[in-house]
Structure formats: C-alpha cells, structure tokens
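Before we start, here is the structure in question, set down as structure tokens.
All protein chains but one are shown in place.
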C-alpha cells in the first residue's frame, strides 16, 4: 500500500524566461489518491505535462514505479511510452476525439495494450479477431464503469459536458494505468455531479487498486477524496500533507483558499 | 423597475436538426443580476449564444431595449451594448494579454478610457499584469478565464452575459470574481445575466433566477426563494 | 564578384515578384486558413485587365505613364472585384465546412478562371507593352537591375512595409488579426467578420493585380496560364517565410528567389526548382512553422 | 453478345475489315469523312494545340465549300489529350469509336507515341503538324505516321551548320526542358561536339513559365559563349532574348521553328532583331500561305498560333491523299501520301518512306526590321 508509484524530484520547467516549475518534489504512492492544488497559473497543468512527456522538463528526475519496485526514469520519453508504462491522464480542456463514437474513443485507449499488426488487420486471422473482440469488451466494461454504456454509439462531441469528462476518464482507464492523472475533472459540473464524480474516483481506486493524482479547484471534493494534498504556488511546492494539515496551513490559506476555507 | 432591457419571447434554437431550446421566455430588467442555473447540456450556453446572435433562434424573438434583435448579426448586437464572456475560454490564443484586452474595447474610441479600464483589469487580476506580453494561448486555464472576463469588462457593456465565469478558478479568485460582478452591477449599473454551475454563490448574488432543464425554463423566481426551494437544493446545490 | 552581384540582383527581382504575390496568399491564409489556389488566377486576371486597358488606351494614343496608371488602377479594381466575388461564391458558404472543402473549391475556381480567360480571350501568348519608363539614371546599372525590375523591387518593398503597418496599426488590421485567431470570438467583440474577410480578399487581390501588371510589363507577355506557376512558387514562398506573416512572405520570397538564382548561377538551372523545394523541406524540418511563423504549439 | 461483340471483332480482326467498317458508315446518309484532330486543347499547352483545330476547321470548310472529298463532306472531330500519354490513348480510342478515317495529330511527341500503337494496329493514318521527336519516323515502328515538320535532329543540324558558318566557336546551348526543346538542344550539343572547331560551354534547361530568366542570362554571359543555340518555343525565347539584350548581351541567338513564328517578333519587339531561327523554306511567298492566313483572320479575327501552317498543310495533304487514293482505304492513302505531291502552305510536299515530308526544305531565317527574312 505504501510503495511509491511516482517519484518526482527537483522538477524544473522553463518557458523562455518564465520558470513555471521550480524544484518540485512530489511522490504518489501505490493505490493512494493524491491531490495537487494551487492558485491559477501555479504550474499544476505544467507539472502534468512534464511527467507525461508532453513537455521535456528543464531539470529534475521523474521516476515511475509500475510495480512499486522497479524505477524507470521517464525524462524526455515520448508521451506514448509514458502511457505504455502505465500512467494515463485526462486534460484540463477536454480533448476527446470529437467525431468518433464514445466506444471508439475508449477503444483508442486500448491501442497500446494490443499488438495486432497491419498484416493481421488485412488477413483478419484468429488472433487479430480475438484481440478485436477483447478490445470491444474491455472498452465496454470501461464505459459501464463510468456509466456511459448507453451512449456507446453516440458521437463524443454530442455528449453533455459532464459526460465528456467521464468519458475522458474511461478512455484513460482503458490504457490499464497504475496511476491515473486527472486535471480538473469537476470543472463545469454542478455540485451534485461533482459528488457523483467523487464516488466514481473512489470506486476506481477500490476496484482497480490504482493510484490517482488529481488537480482540482473544488475544495469540497479535494478535501473529501484525497489521502494527501500537495500545494503549489508560483511553480513551487509550498505545502504537502493530509487534507486537515493543508487546510490549516496559513500559507495555503493566504495563497489559495482564502479566509473561510470551506464554503 | 422600468421596462425590461432584454426580453426573450418563446425562442426555439436548433443546432442543425437538433432542437436545443424549446420556447424559452426570459426577461431582464435594467440594473438586475439574473442567474440561470441548470444541469449540463440543459441549454444555458445556447441561450446566451441565441441572445448574441451566434446561433440565432429559429422561432421567437429577442428584444433588447425594446428593439427586435432576433435577426441582427452578432457584431451589430455587440455594438448595441451586449457583451458576453463565453464558455470555454474563447480568447485569441496568438495575441498577447494586452492585445486581447484591447480587442475587448474594439468598438470604443476613447483612448484614455480604454487605458484606464485596462489598468483596472490589471488591478483586479494582478497575475494578468505579470503576463502582459505572454500569448493568450499559453496562459493557464484560470488565467485564460480571467482574461476572458477582463476583456468583457473592457467593452463597458450595458448588458453583460457571463457563462460559467468561475469555471477552473481557484476558490479565492472565485469569490473575488463574484465581488466584481456585484461591484460593477452596483457602481456602473451594468445589467448582468449570469450562468453558473456554482449555483450556491450565483443565487446568493443574483436578484432573480431561472432554472433550465432540457431546453425548457422550469422555474423562475427571486433568488432567495430559489435558494430555499427544496427541489433546487437537491438538484443544483448538492445539499 | 560582378557575377555574384548580378545573380544577387536577379534573385532579388525574382524574389520580389514571388513576395508580391505571396502577400495575398499569406493574408488569406492567415485569416481563414485557406490555401487560396485561385490567387494565381486573380493575379493573371489583373495582368489581363491591365493588358486590355493598355491596349484600348494605346489605340487612343494615351501617353505611356498615363497608361501605366490607368491600367494599374483598372487592374486593381477588377482584380479586387474578382477576389471579392470568388470569396462570396466559393468560400463564404464553406465557412464551417470540413477543412479541405474550401481548398477543393479554390482549386475548382482556379481551373474555372483559367478556362474562362482561355475561352473569352485566347490561348496564345499576347505581348504585353512595356509600361514602365526607362529611367535615365539607371543606364550604368543596367547589367544589374533594369528599370522595370527596380519598379518591382520598389513596389514590393513599399507594399510590404505598408501592409505591415496597416495590419499593426489600423482598426481594420486589428480586426484582421482578431478574426484570424478566433472567428467566433471576433464576432463577440463586435468585429464584422464577413466584412473583414472580404476586405482581406480585396486587399490581397489588389496587391496581386499590381504584381500582375508590373510583372507582365517586365516579362512582356502573358497568357491564361501565367498565374499558375507563379502562384505555386508564391505559395511556397509564403510557407517558407511562415504563412500568415507579412514580413515572412517577403523574406520567403526573397530567399526563394535567391536560392533559384544562385542555384542556376553556380550549379545548373536544370535543378533550380529542386533546390528551391529542397531548401523548403530543410527549413521546415528545422523550423516547422516557417522562418517568421508563429509557433503554433498549443498548450494542453 | 449481339452487335457490340460483332463490331469489336471486326475492328480487332484488322486487315480489310476496316474498309468494311468504313463502307458501313459511308452507307449512312451523311457519308462524311471524319478527320480526327487530337491534341492539347486545354491546360498549359493549349496554345500549341488549338491552332491545329482551327487549321483543320478552315481546311474542312474550304474543301466542303468546293464540294468535299470524293463528294463526301469532311467533318472535324477534335479530341483533347492535354499532351498527356494516358489522355492521348483515350482520345485515340474515342476517335476510333467515332469512326475516324484519318488523324491530324497529336501535338506532342509523347502523346503521339502513346497513341500511335492504337492507330497502327487499326490501320489509321496519323499525321502530326508538330511532333518532332526523331524516332517517331526514324524508328520504323510506325508505318502509318507522317509529319509536316522537320525532326529535331534535322533542324539541329541546320542550326549547328549555320552557327559554324557565321563563325561561332563557343556555344551555349539552352533549352526549355521540354520534349521538343531538349531534344533539339541535345542534338545540337552532339553536333557541336562532333565538330572539332566548336565546343559547348553551357548546356542548361530553363523552367518554362518561370517569371524571369536573368540568372540564366548572367550565366550565359559568364560562360564566355559567343553564340546561343536555343531549343524551345517562342514564349521562353522572347523572354530570354529580351533579357539578354537588356543586359547588353548581344550574342547571336539561333533557334528552331518553335521560334520562327511571327508572335515571337511581336512579343520580343525590338529585341527580336537579329535573331536566327530555322523554318520551312520560303513560306510567306507561297500563295497558299496567304490563303491560310487570310482565312484565319477572317474567321477568328486574330493571327494564327503555333504550328498553324504545318497543321493546315497536313490537313490538305491528308485530304488530298484520300482524294487521290479514291477511298479511305489505308494502303491506298499511305501510298498516295508517299507518291503524290500536294501544294501546301509549307511547300509542295510528299512524304518519304519513313513519314517525313519531302520538299519542305528548311532554311535559316533572321529577324530584320521586324520580319523573318530567309537567308541564302
């Protein structure tokens, strides 16, 4: 339970003259739900982008430990390698494949867990067919997980906003990650929908025993779902700890939460 | 109160062949803050776009200050004093922060006024002042949201339409934004039409509110009444 | 050294020609992301209009300089009118269509306009009168630049500077930049998007017409196909410089012109285009958005 | 499978049945002679193909007005091939399906080579006014092919001999990268190189349609050549000559009959003065030349374009051969072409066994006072 899954040390990221991340250390343990919070522009999304290979960090080490034992350094790896290793993410601004169906979106997530060749695709031999069936059934399972199965053949773009967020989660889950990175999953959801999302995250952790790293501005959700919270401001980590600790931390209150923390 | 500044008379709006709004009636009086709440996909953003003429309604009419603007083009509607902060942070990604703000004042000609307003926006959102020369597209999600709001303020509209202004903003900033809304409403008399998922806050600052479900207005009342309403509490306040 | 300079000025002329046409491409692309294949044809129509006007005025016995200005003016007016009409017919209905549809529509327009001129006028080459006067002081420089070349280089430079200032400082320029970035949002801040797009086409076409008349008068002949190759080259130049950027178009045109001139001069003109395109590939590999293009990497 | 099958077998069977097929069509009330005119009628090479259509129309009109050939009216059927091989085969097969008797075309050598096997097999005479590639006649592969224009090598020889005569020693050979221009230029290079007194200092192709040629002109200047031989057509030639003259480069400029065209003089204006170009001998003194020119001006209101006279001549030759042969029979027509002289704008001609025109006779012309003057 407390073997590490992600270990980031001294991560820095510069954009021209702007230092968006400054020596950030962060650790996520197997099976835990961690949250990353901080004011707007603190560098949270940039952190995600760095560890998933979309940006190449300027400095620092990123290690993942898929099984909790073997450390793999992933600096400079391509995003698809990172995903293959078992880290999957969602995006702050939704990035679905809008004119593919919901089911197909999830099937894309299965791509990297599959090895059927071009020749196989043409000949459609037994192996390929079995794999295709497996892709469909697993994808469908993911849709059931997030409760979108009845939309399976709908185009992704036609889903309401909240459903699109859940679809992103399903798609990420289809890659069989050991660590799931969620960037503001509750944005644009009303309180009730947010609560259902929280239940979903809990459920995912329970069923698949995977770790979750979450960026979120909805404090009610963050406080209730996470085991551990990291707080960033101006690219720096300013606090870390359990929800109680963080919400009492004066620096965090000043920079982020404001006076009456729980609205 | 005087005659309504904006009035929607049973409008129907379609996306291609799909109907998104069904006979929506809304009326807003001058100087009011009106809140519109509803679940995802209820048609709130569509309502705003219908007012602005981006997706003009197929049936029904929209009146602004007594004039029929149903068939008026979007830019002409803006010229009459309606300004919108659209959902999804529609900023000009390649322009710098300053240029983005400048675009908000496209229809204005008073240079000094524009400069003052820009300073005011920078005061409201200091982080934007820091990012002055950065391209809008590289801002963080929250910064983009602030920029979009700032840009709308630059237009000094008579009627301000806000589509989920608090989305993606830190709690501190959210409260700040709501303060600003109340402030410009009080001080400048700007009429505000607010669409929000954060129903709690929105209903607190609003005068009257509407509830929308599946493209239909299902409730209309004073905000205080709505806040107290059980069904609203259950469905939108998460209590 | 003389040889080098001669090639240099040759390349400069050629590059200016490309740049003058490339400006229209770049403006249109910048604003609606459309490779306006019909732009070369607009340029050709400009040249034809100039020729027709010059022909008519010539028989009436107008003075040379007078003809130049009237021909230029008419070419500009009609090219702009064609640009405007083409946009209204072939591109405007496709504002929200899949990305490649307007491209095909543009190609169709290009074929249509070519054959329209072919049928309405002639398939043969027509001599184009030299409209630019030979300036006396240019005599000694003749082996480097001729007067008509000077005219082309000068007007390209002028147009480029003018256009840059226009886009940077005028209201219309501001509106163009905004429209280019995000059309829906431009509407929401009160910009008349349709007008802005029309204006872009009109300006781009007018520039093409200026180019058409000057270049035709420099080359001395035109036919209906005269816009196609120039169009492709100009498009290449626009991409090389970073499509959407006005100084980029200028720079791209010049680089292309010089590459071709020096490739011809020092290697062989057999492969001048090969050099031009190879350079393009090279530059784009190292700067995928063109030399002066804005980095379009998006934040996720 | 009914008559379709039957018809195809007929044509496929070749020999003799062709006549039967034409008899069949002759039996129809109109009884026309179908003159196919395939060539480039659209696209960038249209200006070389369309004049041939005009020529064919004019000849047909003239002959029809005089009562036709063998009492039958001549009908012109034009087919576009854009100078592309694949389109040329389409055009050729289309002509077959239209019951063509003789073909005036194609325009480009490439298209001609692609289409010829079809005509050869179906035994249809094909005469081009412009396809100059030597193997078309010299290879002997195409007994049904004729042309009213000199082949590239013949003209190149003439040009090189002339260059020697006016005392040139170092020569720049320029071409337009095209089939014709490059063919001509390569032969010219070979001939020059074969001559111990002369040598080639520059052999380059220019890109047709390019906006300017100053770099090539500078290169000619830099190469130290004392004369230029150019293979290609007048649009490029006039651009190059003008730029050479503008840069004070007054080298002799020798070219081919793609340049020996009055348009060249009009386009290049004063710069054309002194340019040499080879072409069929003594053409403007020919009364038929005037007839053709006047007819064109009367009908179309403009000067005729490229290959007009060659095409006009070819049309006359073809129809004359049918007249002389007394039928559209292949062997008879071929025979008539090879034996009977016919008066045409390019001279009194017949064809040799390979298919090249005899009696055309090429000579060198020079532009003097805005006109091509034949040099002795």
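Letters A, B, C and D name the chains as they come in the text, with residue numbers starting at 1 for each one.
What we mean here is this: contacts are C-beta pairs under 8 Å (C-beta built on N, C-alpha and C of every residue); 3 or more make two chains touch, one makes a residue touch a chain.
The definition used in the following text is that contacts and distances are computed from a predicted model.
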Next item on the list: Report the protein name recorded by UniProt for the chain absent from the figure; options are "Acyl-CoA dehydrogenase", "Putative gamma subunit (OadG) of oxaloacetate decarboxylase", "Branched-chain amino acid transport system / permease component" or "Multisubunit sodium/proton antiporter, MrpD subunit".
Entry: "Branched-chain amino acid transport system / permease component"
Margin query: Can you say which of A:100, A:200 or A:253 touches the chain missing from this structure?
Written below: A:100
Check: Hey, which of C:110, C:132 or C:147 is the one touching the hidden chain?
Finding: C:110
Checklist line | Which residue of A:47, A:91, A:230 or A:256 touches the chain not shown here | finding: A:91
Item checked: Touching residue (missing chain; options D:60, D:78 or D:216) -> D:78
Check: Taking the full complex into account, what residues of chain C touch the chain not shown?
Finding: 29, 33, 35, 45, 48-49, 51-53, 55-56, 58-59, 74, 78, 81-82, 85, 89-90, 93-94, 97-105, 107-117, 119-122, 124, 126-129, 232, 235-236, 239, 243, 270-271, 273-274, 276-278, 280-281, 284-285, 288-290, 296, 298, 300
Note to self: Even though one chain is hidden, which residues of chain D still touch it in the full complex?
What the structure shows: 1-5, 7-8, 11-12, 14, 25, 28-30, 32, 34, 41-43, 75, 77-80, 83-86, 88-91, 93-94, 96-99, 108-111, 113-114, 117-118, 121-122, 133, 135, 141, 177-179, 182-183, 186, 205, 262-263, 266-267, 301-303
Check: So that we can see where the missing chain sits, which residues of chain A does it touch?
Finding: 52-54, 78-80, 83-84, 88-89, 91, 95-101, 103-104, 107-109, 111-114, 116, 118, 120-122, 124, 128, 130-137, 140, 152-155, 158, 171-172, 175
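Just so it is clear, only the chains that are shown with their structure count from here on.
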Check: Per the centroid of Cα atoms for each chain, what is the distance between chain B and chain C, given in Å?
Finding: 43
Checklist line | Where chain A and chain C are represented by their mean Cα positions, the distance between them in whole Å | finding: 48
Notebook entry, point to check: Considering chain A alone, which of its residues make contact with at least two other chains?
Noted result: 45, 92-93
Notebook entry, point to check: For chain B, which residues count as touching chain C in their complex?
Noted result: 52, 54, 73-75, 78-79, 83-84, 86, 90-95, 99, 102-104, 106-107, 137-139, 151, 155
Next item on the list: Would you tell me which residues of chain C are touching chain B in their complex?
Entry: 171, 174-175, 177-178, 180-182, 184-193, 294, 296, 298-299
Next item on the list: Within their complex, state which residues of chain B touch chain A.
Entry: 37, 39-41, 87-89, 127, 131, 134, 138-143, 145-146, 164, 167-175, 197-201, 234-239
